[in-house]
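Sharing a structure here in structure tokens format.
Yeah, one chain of the complex is gone here, protein chain that is, but the others are all in their spots.
Moving on, here comes subunit A:
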Amino acid sequence: MLRILYFAWLRDQLGCPGETLPLPQGVRSVQDLIDRLRARGGAYGEIFARPELIRVAVNHSFATVDAPVAANDEIAFFPPVTGG
């Protein structure tokens, strides 16, 4: 199962900290996943239409939208970090 996590204002706006789902058919990259999430419309449509606001990690490492996605991966979407 694919695990998707949302942090900070993404989670607030989506009203959900994450979800677990089977790898959707045809999803091979982070970009494919972003396209699927955007297609849901609503808050997902708004957020995932603006990928410049979002950072992605695949299995705890920063990734770019062309990174491959496989079943059982953990994909996290979050805003640019503001720690320190």
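Quick note on the criterion: contacts are C-beta pairs under 8 Å (C-beta built on N, C-alpha and C of every residue); 3 or more make two chains touch, one makes a residue touch a chain; residues count from 1.
Just so we're on the same page, contacts and distances are computed from a predicted model.
Asks: Not counting the visible chains, the remaining one has a UniProt entry; which protein name from "3-isopropylmalate dehydratase small subunit", "Molybdopterin synthase catalytic subunit", "Tripartite tricarboxylate transporter TctB family protein" or "Vitamin K epoxide reductase" does it give?
Replies: For the chain not displayed, UniProt's protein name is "Molybdopterin synthase catalytic subunit".
Asks: Using the touch rule from the top, list residues of subunit A that touch the missing partner.
Replies: On the subunit A side, contact with the omitted chain comes from 5, 7-9, 57, 60-62, 76, 78-84.
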